[in-house]
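Just one protein chain is left out here, and the rest sit where they should.
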Amino acid sequence: MNDTLTTGSLTVKIIVLLIAALLLFAPFLFQDIRSLEVAARICVFIVLVASYDLLIGYTGIVSFAHTMFFGLGAYGAAIALRQMGPGWDAVLTGAVAGAFVSLILAIAIGLLSLRVKAIFFAMITLAAASVAMVLASQLSQFTGGEDGITYKAPDLFKPATKLAVTDDGKVARLFGVRLNGKLAAYYFVFITCLVLFLLMLRLVGSPVGTVLKAIRENEARAEAIGYRVVAYRTFVFCVAAVIASLAGTVYAIWLKYTGPDTALSFTIMIDILLMVVIGGMGTMYGAVIGAVLLVLAQYYLRDLMGSAAEALSNVPVLPFILEPDRWLFWLGIIFILLVYFFPQGIAGTLARKGDKA
Amino acid sequence: MDQLRMTLERFGGVNLLPVAVAAVAFVLIGAPSSWVTLTVAGLAMGMMIFLMASGLSLVFGLMDVLNFGHSAFVSFGAFVAASVLGWLAGWLGSDSVVLNAAALFAAFTAAILFGLAAGWFFETVIIKPVYHDHLRQILITMGALIVAEQIILAIWGGTPMNVPRPGFLEGSIIIGDVAIEIYRAFAFLLGLIVYVALFATLNRTRIGLLIRAGVENREMVEALGFRIDRLFVGVFMVGSALAALGGAMWAGYETLITPALGAELMIVVFIVVIIGGLGSIEGTLLGAILVGLVANYVGFLAPKLALASNMILMMAILLWRPNGLRPAVR
Partner (left out) sequence: MTLLSLKSMQTNIDQYAVLHDVTLDIPEGGVFVLLGRNGAGKTTTLRSIMGLWKPSPGSVHFRGRDISGLHTAEIARLGIAFVPENMGIFGGLTVQENLVLATANGSFDQDRLERIWRLFPALETFWTKAAWSLSGGQKQMLAVARAIIEPRELILIDEPTKGLAPSIVDAMAEAFREISNNTTILLVEQNFEFARALGRDMAVIDDGRIAHTGTMSNFVADKDLQDSLLSLSA
C-alpha cells in the first residue's frame, strides 16, 4: 500500500521533505533561542517516536518502557559528562553505556514476556518503566534525584565557541546568524537525528521490514510460514531500545541538563503515544508529522490557550475549557477519537486518499 | 523430588507460597511482635489490592479485554469515598458508633455505585467498539485513563486530600506486646468477605458457571446459546465497583490521598494479576497476598529495595511459571 506512489502518499512525502528542509535551515529561518529549542526538540522526538513506531506500527506490540530507554541514554551521557568532565570521551562513554544497558534490558524483557502473550508485554514494560522512575529518584547520588543533573557539554558546543572569526576576531555571521557553538550543537542534533532516522527507514525498507509487516498483518500465518515471530519481535524491540537510548543521549547533550521531567517521566511516554497515533502508525513518516505537530502545540498552543482563557475570563464556561491545565484533558479526548475514527493517523489517512482516486 | 512435589501438591501446592514467604520472613526478622505487625499489614494490603485486581483479571479472562484504565476506578473510588466522608464529618465526629458506621457505609456505597455506573459507561462507550483489537484497546483505555486523571485533577485539585476515618476504626488492639491496627484487621475482613462472596458466586451459581466456562472458551458458551457479551457488561460493572471499593478502602488506610494514587497502584495491580495468572480469582488472591506480604517484609528488612521488590517477585515467578501461578484452565 505504501509502496505504490499515490497522490496521497506523495503528499505525505512532500510534507516530510518540507519539514526536513525547515529543520535544516531552522537556525537561519527563526533567529531566536526559543525557536531553536523547539527545532532541536522536534529533531529528537522524531527519532524517539519513529523508533517507537518500529515497535507499535511494525510489530503491533505496545511498550510503555520507551521513556526508560530514552532516559537510560540521557542519564548515561549526563552521568559521564558530570563525572569525566566535558569531552567527547565522556559523550561516547555515556552513549555506549546507555545503549548497552538498554540492549540488555530489552533482551531480558523481550525474552521474558514476548514469548508469553503480547498483552503481558504492555503490562510488564509499564511495571519496568515505573521501577526505573523510582530508581532514578532514589539513587540520588548518581542521578541527582528529583533535581536531576546539570553539566557542561563538550567545548565545541559552548555558546562562546567561535566556529569562524572575522578579521577583527569577532564571531563571523552568515545571513545574520552567529557561527557559534550553539549553532554547532544544533547541527550535531540535526545530523545525528537525520542519520538515525534514515537508518530506521532503511531497516523498514529491507527484507526484515517486509517480514515485520507480515507478522503485523497476521501473526499466526507468519508463524506458520516459518518466521520466528518471537525472535523478530525481540530484535525490533532491541533496535528500538538502542535508538531511543541514543536519542536520549543527543537530547542530554543539547539540554545540558537531565532530570526525571526531561528524560524519564510518564508524560513523555504519553507524548510519544500521542505523536505516533496522531501522525500515523506503521509509516515512519507519521512519526515526523506527529512529532512536529505535538511539539509545536506544546510550545505555542498552550500559551495561546492561556492568553485566550485570560482574555475571555468574563465569559462563562470558555475560560474553563481553555485553561492551560486542561491541555492534557483535551489531548486525551482527541487521542481517543483519533484511535476510534482515524486509526491510521494523519500520514495513513492522507496516503489512503490517493488509493481511492 | 517427585515425592516431595506430590506431598506439596496435596497440601495446596502454590497456595503455600505466602506461608513459605512468611516463614522465611519470620526467621529473617527475628522479633515475633514486629513479624506479626508486618504480616497483618501485608495481609490487609493484599486484600485491598485483591479488591482492585479481581475485576481486571476476570474481565481479561472472560473477554480478552485488558483495561489500562482500570486504575481510574480505584482513584475515583478513593476520592468519592473521601468526599462523602468529608461531607459526613459531623456523623464521623459524633460519639455514636452507629452514626460512625453509617458514614462509612455511605462512603463505600457511593464508591460502589460510582464504580458500577462508570464501569457501565466504560464498557459500552469506550471498550465495546474495540473488542478483539488489542492494540487499539490498550491505546483507547490508556487515553481514557489520561482523561479520567485530568477529570480528578479538575474536580479535586492536585493537592493531597485528608481522609477522615470513623472513630471506631482508629487505634490498635494490643495483645501481649503485639499491636494490630484496627483498620488493617477491618480491611482484611472486608476483603475476605468479598472473596468468599465472589468464590461462592463463581462456584455455586449458574451465572458463575457461565463465567467460568466463558473464561475457558467464549465461543463454545455462545454456541450453547448464551450471550457472553451481555454477561460481560455485568462482570465489567462488578469489577469496576470492586476496584472503586478497593480505592475507598485504600483512602481510609492511607488517610492522605493524591490524584497520583491510581497510577501508583496500577503497577501493583498489574503485577498481582500477572503473578496470579489472568482469569482466576484464586490466582489473583494468591498474587495479592504475596505482593502485600513481600512489600511489607522487604520494606522492613531492606527499605531501599522495597519498591523494586514487587518487580523482582514478578520476574522470578514469570521465569518459573510464564502464565502465572494459577491461571484459569485454557
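The first chain written gets the first letter, and so on, giving A and B; residue counts start at 1 in each chain.
The rule is short, and it goes like this: a contact is a pair of C-beta atoms (placed from the backbone, for glycine too) under 8 Å apart; a residue touches a chain by one contact, two chains touch by 3 or more.
Just so it is clear, the structure is predicted and the values come from calculations on it, not from any experiment.
Peer 1: Tell me which residue among B:Gly30, B:Gly225 or B:Pro303 touches the hidden chain in the full complex.
Peer 2: Considering all chains, including the one not shown, the answer is B:Gly225.
Peer 1: Just name the one of B:Ala213, B:Val233 or B:Ala260 that touches the chain not displayed here.
Peer 2: B:Ala213
Peer 1: Contacts of subunit B with the missing chain: which residues?
Peer 2: 206, 209-210, 212-213, 216-217, 219-228, 328-329
Keep this in mind: only the chains that are shown with their structure count from here on.
Peer 1: Cα centroid separation between subunit A and subunit B, in whole Å?
Peer 2: Chain centroid spacing, subunit A to subunit B, equals 35 Å.
Peer 1: Applying the document's contact rule, which stretches of subunit A touch subunit B when the two form their complex?
Peer 2: 56, 60, 62, 112-113, 115-116, 118-120, 122-124, 126-128, 130-131, 134-135, 138, 266, 270, 273, 277, 325-326, 328-329, 331-333, 335-336, 339-340, 343
Peer 1: Show which residues of subunit B lie in contact with subunit A when the two form their complex.
Peer 2: Answer in residue numbers: 60, 66, 68, 126, 129-130, 134-136, 138-140, 142-144, 146-147, 150-151, 153-154, 263, 266-267, 270-271, 273-274, 304, 307-308, 310-311, 314-315, 318-319, 322-323.
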